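Encoded as structure tokens, here's the structure I'll be asking about.
Removed from the display is one protein chain of the complex; every other protein chain stays in position.
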Amino acid sequence: MIYASQSLGDLWVWLLERLAEFCGWLGIPEVIRYSVEKGAYAIGLLVFISLTALVLIYMERKVSAHMQLRYGPMWTGGWHGWSQTIADMIKLLLKEDVIPDKADRWVHRVAPIVVFVPSLLGFLVIPFDKHLIGADLNVGILIIFGFSSIAVLSIFMGGWASNNKYTLLGGLRSAAQMISYELPLVLSVLGVIMTVGSLKMSDIVMAQKDVWFLFTPNFLGFIIYIIAGTAEVNRTPFDIPEAESELVSGYNTEYSGLKYGFFMLSEFTNTFIISAIAATFFMGGWNGPSWLPGIVSFLGKTYLIVFLLMWFRWTFPRFRVDRLMDFGWKFLLPLSFFNILMIAVWVLVKK
Amino acid sequence: MGLVLDKAPYILESFPGGSYVVTSMDWVINWSRKSSLWPLSFGLACCAIEWMADVGSRNDFDRFGVFPRPTPRQADLIFISGTLTKKMASRVRRLYEQMAEPRYVISMGSCSNTGGPFYDSYSVVKGVDKVLPVDVYIAGCPPRPEAVLLSILKLQEKIMTETISHKK
Amino acid sequence: MTDQEILAKIAEKFPAVVESKPAAGTLPAYSLTVEAPAASIAEVCAWLKSGGLKFDYLASLSGVDLKDKLQVVYHLYSLEMKHKLVLKVNLDRAVPELPSVSSVWQAANWHEREAYDMFGIKFTGHPYLERILTAEGFEGYPLLKDFIAKPDQYD
Amino acid sequence: MTKIFKYTWAILKGMGITLKYFFIKPVTVQYPKEKIKISPRWRGTLKQLKNEKGEEACDGCRICEKICPVNCISMEVYKDEKKNRRFTSSYTVNFGRCMFCGLCVEACPKKCLVHTTDFEFCTYERESLILTKDKILR
Partner (left out) sequence: MTETLKNTGFEEMTLNMGPQHPSTHGVLHLLLKMDGEVITEARPDIGYLHRGMEKLAEKRTWGANIALSDRWDYIASMSNNFAAVLGPEKLMNIAVPKRAEYIRIIMAELNRIASHLIFFGTYGIDIGAFTPFFYAFREREMILDLYESVCGARLTYNYFRIGGVSADLPEEFVPGVKAFIKYFRPKLKEYDTLLSTNPIFMDRTVGVGAISKEEAVDWALSGPNIRASGISFDIRKEDPYSVYSEFDFNIPTGKNGDCWDRYMVRMNEMSESARIIEQALEKLEPGDIMAKVAKVIRPPAGEIYTHVEAPKGELGVYCISDGSTMPYRYKVRGPSFVNLAILQKMLRGLKIADVVAVLGSIDIVLGEVDR
């Protein structure tokens, strides 16, 4: 039986059980049942992702607007212009798709797809709620970081294929930046993994049932993670691959229409993933007050981090390229090593 | 997206009641286009400062979904905000050509309307319409930011009259 | 330093540099104005800057078309000694040429390019004497009094 | 170490300011719905006044036409023998060229040419920027 107070995860498990019963009754093979189950989850995820991207873009515009003492989208129909992003997307969909004359046509075409697919796949291992996870792999977090490293490839592809000096510089910058910030990003999460002793997402969440890792010595790891994560998704103060005032629009300067839309969407889905990991690893994932459904608690935390990232973006100036590298290699990386050391000592002492 | 915009009206209109579908498609397409006019963040002269005032908090372009883009590829709208000189004319033309269809031009202020205070200068283009097809003209030198907002509303009205139908 | 002292100092070093008298019917000049011969302008300026007068700041360099002749006018300050000087050079309208002072004051670089662009005055020894303001392929020198703009496709 | 704290503190203070403004009511004036009060001195489009008899006050002295730095005013004048004064048969202002400098209004000896506070002047064609007498004389 399900009750209203129970979480979405429980509902999902209940549905799966009914499905299994139904299949067993009809004698449908296990493989098909499994595909239906996962397929339904995937479709649900796709809907969720597109909604998330729309909400995030709208949220970014509203947050920035209110920080800047203005209203943001208001006129486009609906309450406070909520349909703004939908209009943007339809327009981008119907806009002429320009491929520059001297561009590498195929790479130019493929790059937006390459940027979008990894960020989609990243969603598979994010635990939205108890049992509500696409694949609870025992290498969960590795999958996300593995996929997110592909994003750099696509940005570089896009930058190089456009055959424009600004995009090339943007691509090169992004390659340098993302590779150097990947290290502190992974190392900061390593502290949590050491504390828990597992790479599995659900284990990490369960370990925070009593106290979030944010309030343990892992706090330092959280800060490093937020900084490196901001850099990983190319947001101010680390938005040098796009650097509007320097490189026009960076790697996506030559992209128009739908392809640019993909770049934009992936930026926001990546932001969501980074925030979701932060929520999972440091803020207890779907753990929360018992009266609150797990997914609400999880999304609340995630959007809090997203807001934090937006807050950064609309407050700070941009780093300079070489300072960014200095900061990454000379400050953040040693700091994350120190963090690991500290966590190791803490874990030992606790035992 | 040639399939939707070019082929679909032909196919649809051959069916009975197809023109209704085309009309409603028109509405959706025009609504999306008018609601998300992304201008090129590009300024020429004095009017560019008033254009910036439009981006600013008091007048806030963003309320109409106007969201400046730095690159012409992603822009739908170009404001010719200021004096267009002969040296700049070919560059502006190129910028316009780099923009993806559909694209719109707003001529802002007297200088770009007709040459304005520099109507007898040896180096000023006497009206941007000699270089680009202009959709809306704004009078003023420079126009108030509110007048620029009004020009956007006017352009939105104009966009709503567009159609993908081949039966004119 | 008073105007007379400056004038005496200049006359001592360069006798060819004389105080310029305003034409009949014109107002008297507001600040000390001297005229120098075109050929020696670079030396005069170099001395004005490094000599005892220390005119280290070139405020402005303007060309003037006086119909019968062209003129280049230098407005100089001394930031240290707080005096100023207007230096004028008359040029032949047919062959407007004079040495560049861009090696004396870097600021002269663009001013001279502008004067070249607007009046066709050639500054010999300028590192990069190209048109600076007008469009590519522009013909004529717009600030000359006899300049007539040719209408083109943009008019 | 103190440097890091100092930097962090400076960053946090900056973030505090943006957060403060996040909760303050925006200063935006929502233009088409609400309009800002424009100063009565605003130099908008031109308007000719009528005199107390209800006929046009302008007597065609052509001063505005002459003083206009951009030659955007043009008029034709005829003399009405009955009323013993001149009238304009046409009065055209090209607002496509007008630089709204206000010199014409200042120069008008009869004070019958004034600026309105009307700034909302957008058109689809360049020709409609030229206003003729029926639009100017109000």
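For reference, chains read A, B, C and D in written order, and residue numbers begin at 1 within each chain.
Everything below uses one rule, namely that contacts are C-beta pairs under 8 Å (C-beta built on N, C-alpha and C of every residue); 3 or more make two chains touch, one makes a residue touch a chain.
What you see is a predicted model; the values in this text were computed from it and never measured.
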Specify the shown partners of the omitted chain in the complete complex.
A, B, C, D
Taking the full complex into account, find the residue in D:Thr18, D:Thr45, D:Asn94 or D:Thr123 that is in contact with the omitted chain.
D:Thr18
From A:Thr195, A:Thr271 or A:Thr315, residue that would touch the chain that is not displayed
A:Thr315
Which subunit D residues touch the hidden chain?
7, 10-11, 13-14, 17-18, 21, 27, 38-39, 41-43, 67, 69, 99-103, 106, 115
Spell out the interface residues on subunit C facing the chain that's missing from view.
22-23, 25-31, 56-60, 62, 64-65, 73, 75, 79, 82, 86, 105-107, 109-111, 114, 118, 131-135, 142-143, 147
Hidden partner interface residues of subunit B, rising order
40-46, 48-50, 52-53, 55-58, 70, 72, 82-83, 85, 87-88, 91, 95, 117-118, 120-124, 141-142, 144
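Keep in mind that, in the parts below, only the chains that are shown with their structure count from here on.
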Pair of chains joined by more contacts [C-beta pairs], A-D or B-C:
A-D
What whole-Å value do you get for the distance between subunit A and subunit D if each is reduced to the mean of its CA atoms?
51
Mean-CA-position distance for subunit D and subunit B (Å):
23
Shared-contact residues (touching 2 or more other chains) in subunit C:
none
Multi-partner residues of subunit D (at least 2 other chains)
26-28, 30
Using the touch rule from the top, collect the residues of subunit C that touch subunit B in their complex.
134-136, 138, 142, 147, 149, 152-155
Would you mind writing out the residues of subunit D in touch with subunit B in their complex?
26-32, 35-36, 38, 45, 69-71, 94-101, 119-126, 128-129
Any idea which subunit B residues touch subunit C in the complex?
85-87, 89, 122-126, 130-131
